[in-house]
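Showing just some of the chains, left in place.
The chains carry the letters A, B, C and D, assigned in the order they are written, with residues numbered from 1 in each.
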Amino acid sequence: MNVNEVEKLLKDVKTGETSIEDALEVLKNFPYTDLGFARIDNHREMRTGYPEIIYCAGKTIEQVREIFRVMSEKENNVIGTRANQEMYDAVKSISKNAVYYPVARIISLQKKKASAPDSRIAIITAGTSDMPVAEEAAITAELLGNNVLRIYDAGVAGIHRLVDKLPEIKSCRVIIVIAGMEGALASVVGGLVDKPVIAVPTSVGYGANFGGISALLAMLTSCSTGVTVVNIDNGFGAGFAASMINKMK
Amino acid sequence: MNVNEVEKLLKDVKTGETSIEDALEVLKNFPYTDLGFARIDNHREMRTGYPEIIYCAGKTIEQVREIFRVMSEKENNVIGTRANQEMYDAVKSISKNAVYYPVARIISLQKKKASAPDSRIAIITAGTSDMPVAEEAAITAELLGNNVLRIYDAGVAGIHRLVDKLPEIKSCRVIIVIAGMEGALASVVGGLVDKPVIAVPTSVGYGANFGGISALLAMLTSCSTGVTVVNIDNGFGAGFAASMINKMK
Amino acid sequence: MNVNEVEKLLKDVKTGETSIEDALEVLKNFPYTDLGFARIDNHREMRTGYPEIIYCAGKTIEQVREIFRVMSEKENNVIGTRANQEMYDAVKSISKNAVYYPVARIISLQKKKASAPDSRIAIITAGTSDMPVAEEAAITAELLGNNVLRIYDAGVAGIHRLVDKLPEIKSCRVIIVIAGMEGALASVVGGLVDKPVIAVPTSVGYGANFGGISALLAMLTSCSTGVTVVNIDNGFGAGFAASMINKMK
Amino acid sequence: MNVNEVEKLLKDVKTGETSIEDALEVLKNFPYTDLGFARIDNHREMRTGYPEIIYCAGKTIEQVREIFRVMSEKENNVIGTRANQEMYDAVKSISKNAVYYPVARIISLQKKKASAPDSRIAIITAGTSDMPVAEEAAITAELLGNNVLRIYDAGVAGIHRLVDKLPEIKSCRVIIVIAGMEGALASVVGGLVDKPVIAVPTSVGYGANFGGISALLAMLTSCSTGVTVVNIDNGFGAGFAASMINKMK
């Protein structure tokens, strides 16, 4: 339920089109809808201006479908992350407008399109294997209303692949750096540009990578300033935070 | 090395002005020349306004003093972090304008003052013991030219202390949340506001806190969106990144 | 072995009814005899009312069936945790009264029903994905003779979903909080109510969650008082301990 | 904000007494107002009887003294944990009634004495070296108004030292087990009694003890039912939670 909907309700109360009892009933369920297994946060978009996000991993297909069903009845945009094809098929069966991004593992249900600011978000990966995380970040940022500059496979083992893109990177307002293994790319980018860098460690690698710990620790202890970090493989979180900064007025 | 320079090189080879051997040598270093001085100089120009930062821990008093001495000859502002009183005394002996912030452990040498934007940075701590980290963040932000809203000791064990301050917090452009122990404050703040939250885990606690790991992991896995994380006790890093965002145009 | 028995032994030594060698042998095991059957039997008597518990994971289907077969010959209630459908089918084949709770992964064989006290146990989860652990706790508590208040998906990212349930939560005698990721919910609940909180970290999450470590450490280092913790995903343990407290006279 | 208040707001909108803009503004903060003062105040009222707790470690002596000064002006009891002698001296200088328990490292300022229930709390340690943690638990419990049964140095390497105290232990309502090294005592006690056991791992030991991790993990994975765990060396937390249970009506 967004600001427009509440405003309309109040107007209807004022004009008498809606009785106080009925309005009360609506407002009572306003902050969330209780599905038993999930409490949908209707108040969210009003509170934060952002769409509802559903973390689909660990939910059953039925739960995902049901949550989308309830939400599709409102005007909100909905984003489902870490979603597989089966979940999408179930959502598709109740909402024709649902879109699936398989590399990013995102289901999107977009009721209205956000207008994008002029500034862009740069998304740089160290390797090709980091692409699923990068696409999760990129699609998230795009769905939230941003333009994205993708630069994939520009790791420090061949640093010139990054260098000649520097002018374009510097023209962006915020930069997402995605790297597994030793995660050095975040420090190198952070040392070359003066924009906020959001670093995403990935679980790409093996052995002493320990599922992304090596990159995570490296990014947290980066000697470059302006670098902040999100969870391992958390492309969504990086895209969301970058959008917050990019859309800042 | 840009296209024009390569073109000229080829022409010189054609005319014999440059031997094939010499041209070969140039081309071997081709991608890096690009990375060299000119570009870096540009980069520095762009960064004007940012002070030089010295991480003092692990340096000898003599090294700290010497670095400040060299820098004080330029027009730059200088910030020394993790500095103790002895280091400050040494710096003071060569530069009367040096200032020391003992709680923040920062030495500052300010040649020119940056003008602050209207928007503020909120700095919220869970407990009183987090103050040294908070002050490191606050003083850093202030020295970089920002106004800071300090809200200390507002942990989730008494969440009304935070709720109270929400309107003022929401009026800031970016929020730094500083907490040790279980670090829950970052998630709670992130769920209540729609501004970028930079979370700083602290080593405050004991036992299963493991020197800040409990708060670090909690902040990295936060279920709230818009939260990014810096290293344990890294008040400086949070203040610097927040300043980048706050001063964004 | 009590004082009277030792006194009798000494008398028998004095009268020669017992040889010194035999008495020596008895005294060698003296402190443990005490621990032996009589005392343990008393102990069991005292525990009457509690069912036998079988941890099924790691056991073969044959072992689970056989244990249930032996136990079903007594009057005791039996609970099998971490049981899969195959195990249930095997148990069902020998005992028609066995019941299976698939979400909770519990097999129950109930010979007599415990009467429930008036007070309830609240079970609160941060997300929908925590439901299997929550149901393990809830079914355990119910089988042990308690009424349960379930509040699922009330994580701190939308804290108002929790707040309007506070009056009902406060009416319970003990509260189980179940959360993965950063586990902040335990601290928030602990700060809002003055009832014992049993916190269950779950393995829900990814990356720096490390299979539940982030939530586990967060709950152990909670700044809220009255919070105790059980093993990751240990819904059964939380339900059992909560029952002990709830049924306390 | 309760239903009546929302109803009144709607009526005021209808009658024009409140503009739609103003009503919108109120509804935007709707769930949090709920969380605000009124509810929290109720909550505090309910908690009356519990003293204020100050975690002194990491605070300066001046901060500790100041907090005690402010608090001593109210009628509340105050407990300062992890306090050293210097902190106590500072507190003493402003409040003659402050008492210091050096082994427990607790400063107490007691304005009114809570009446203790008949039931007791048993506190059992594995070794003599666990005494500081045990005393922190014991003094906490006593200051909160409980009688305590202390059984120290009853580790499993000589289990008969525990066995002959079993009847007395079983007469208590809740049991705190404190152990370092392998922490086996919690499992053994949990297997012998049918009372809630709160286990406190201590950092007593060396090598693979890793500052208490061995005991912590052992207690979390205990095969005995009814065992919950608090942070390493957290005697205070165990004493507080045990008091909650012991004073339960």
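Here are a few things to note about the model shown:
By our rule, a contact is a pair of C-beta atoms (placed from the backbone, for glycine too) under 8 Å apart; a residue touches a chain by one contact, two chains touch by 3 or more.
All values derive from a computational prediction rather than experimental measurement.
Note on stoichiometry: the full complex in this file contains 8 copies of its one protein sequence, with 4 placed in the shown coordinates.
We adopt the following convention: only the chains that are shown with their structure count from here on.
Separation between the centroids of subunit C and subunit D, computed from CA atoms only, is 22 Å.
Distance from the subunit B centre to the subunit C centre is 48 Å, each centre being the mean of its Cα atoms.
Of all residues in subunit B, those that touch two or more other chains are 127, 159, 192, 207-209, 216, 220-221, 223, 225. Residue ranges on subunit B touching subunit D, taken from their complex, read 127-129, 159-160, 163-164, 166, 192, 204, 206-209.
Contact residues on subunit B toward subunit A in their complex (touch as defined above): 31-32, 34-35, 39, 43, 46-47, 50, 53, 55, 173, 192-196, 198, 216, 220-221, 223, 225-232, 237-238, 240-241, 244-245, 248. The touching residues of subunit C, counted against subunit B in their complex, run 126-127, 155-159, 181-184, 186-188, 190-192, 205, 207-210, 213-225.
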